[in-house]
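Showing just some of the chains, left in place.
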Amino acid sequence: VTDFRSDNTHGASPEILEALARIAAGTITSYGNDEITARLRERCRALFETDLEILPVSTGTGGNALSIAAMTPPWGGVFCHDDAHIHRDEMGAPEFFTNGAKLFPIPGPNGKLEAATLAGVIDDIACEGRTAKPSCVSLTQATEAGTVYTPDEVRALCDVAHAHGCRVHVDGARFANAAVSTSASLADLTWRAGVDVLVFGATKNGALAAELIVMFDQSLADELRTRWHRGGHRYSKMRFLSGQFDAYLTDDLWLRNARHANAMAARLAAAMPEVLMPVEANVVFARLAPATIAKLRAQGFLFYDWPLFGEGAVRLVCGFSTAEEEVDALVAALNSAR
Amino acid sequence: VTDFRSDNTHGASPEILEALARIAAGTITSYGNDEITARLRERCRALFETDLEILPVSTGTGGNALSIAAMTPPWGGVFCHDDAHIHRDEMGAPEFFTNGAKLFPIPGPNGKLEAATLAGVIDDIACEGRTAKPSCVSLTQATEAGTVYTPDEVRALCDVAHAHGCRVHVDGARFANAAVSTSASLADLTWRAGVDVLVFGATKNGALAAELIVMFDQSLADELRTRWHRGGHRYSKMRFLSGQFDAYLTDDLWLRNARHANAMAARLAAAMPEVLMPVEANVVFARLAPATIAKLRAQGFLFYDWPLFGEGAVRLVCGFSTAEEEVDALVAALNSAR
């Protein structure tokens, strides 16, 4: 079979596994007060060109929900795109971690929030005064639709957020794919544009299970650390979590993996009869005829239907380990199926 | 330095790291519907000689809090020993995951709950009817005091629990150390004695980060699965979590590691001037003179003071990678320090 279901069906980069093996011997202070975690923090400060605090977690859901909870009181409102993972796919994790905040899913073309629409929704809520306290705007970068916000778009949304008393969270499960898709610096993509907290994903791009909560707003750090512990998201043997991320940032592994995945998606998209969303990262949404879909599946190609994007819509995801031959095989099968 | 601070300052067993490397290639269904997780489930059924359901998590706090929440409504009461990790060390994780249940910490000698005391406390609560609904009894096996409940002791406590409408949770962060300490079968130590859910730890005994929620009461499985997802404790690349535990159970690695750690603790205890708790697992509590403590630390021996057990009390923990030479060095230093 050839698998385009998701980037999380892929395994782990050898570089990361080797790093884990390398740091596995001997004893080391547990719970995060170790030198590997300290080194990772320094690496992030250099990469983002600013002071910041970090907390490693092993799932994106955990990272997102914890971050949002540190910005949002139980009576707060969280504004996100209609398709956002935090709304659609986490079984209410943000509601759980915030103790009952309200999510306001907002439609927008190409999987993106638009600043004017966002401002309108927040204004509507704020004027009521009895619905929720606007507290957090959550962006997904790259989006669930496989598109990427430009630094200007991020800044426009952050400006709306801050003008309405909200902080900004970025769900960066595919942040690496977004980063390599633009020519912007990480700083320009995040804190310089106004982002307060980024959940920087590694799992989908080559780690075993590692996401990093990156706090540009360090005033959140104390409370987030407590929530992290209380939520059961603090590893005792932290070296094995920080160590994954440290290897991920070493020798540009994260960039190499993401560039490859994006390139594979572009190669795939080029062969599609009808692409439904701009292909700016590693995910392709296309419309195929039912017969084509059936033939591809019969030949062992795995991918998901995506009814959210209309009839015949499918999603094809390329990962760090997707081989060029796999893409070409799908393209060939597609051409012969039509 | 020589480190007796905790079993979680130790690294990971080579066998587990090798297993991770072995399963890292290729794509595989994510979120737990994979063959490695299925194999692990079968392995557990064989090991415990019964049907059961499992959910892998990466922290003990997560596993404990999720399990307790599946047994305990927000207005429920959870009964545990005074020293229990769930009460003292998890920053209210059970309260968070249950949405506000009440813990009733109960004193008991040698870190163990006693059936008669437990019954008295539950009766007191139940008769009020306005304090909490007795819902869960939580045991720690091996205990925080390094002692081990016999199957008969477990059964007596489970009988009290069930007679009062409570289910039984076992915090098994050091379950392997307890298991090798008795001659009982795993079945006798758990479900045959009345245990409903065991959180079977691997992290402290050689895994990177892996605990297994083992549900003997399978009626809890559906809700626990939802809570697990919502709590951000469901790995996307589950193979890397199930795979750790699978390797842990392969070729008796878990037993070999635990036997070694227990043996090291026994060797250490034998040399102690005053041992404060029966040494039945891998943890030694001893009283040392302040001068002795200072001398040992000056020589690079790391360990914690344990004021809970009185003045001069220290805790010394042996792990799977504690070398006999390290123990002997401490014994020698101790002898020359006196």
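Every chain is named by a letter (A and B) in the order it is written, and numbering of its residues begins at 1.
The rule we apply is simple: a contact is a pair of C-beta atoms (placed from the backbone, for glycine too) under 8 Å apart; a residue touches a chain by one contact, two chains touch by 3 or more.
As the structure is a prediction and not an experimental result, all values here were calculated from the model.
Shown chains number 2; the total number of identical copies in the complete complex of this file is 4.
By definition in this document, only the chains that are shown with their structure count from here on.
Chain copies subunit A and subunit B are related through a rotation whose angle, from the C-alpha fit, is 180° to the nearest 5. Remark: subunit A and subunit B have CA centroids separated by 33 Å (rounded to whole angstrom). Interface of subunit A with subunit B (complex): residues 3, 5-6, 8-12, 14, 17, 20-21, 23-31, 57-66, 90-93, 96-97, 203-204, 208-209, 226, 229-237, 239-241, 302, 319, 321.
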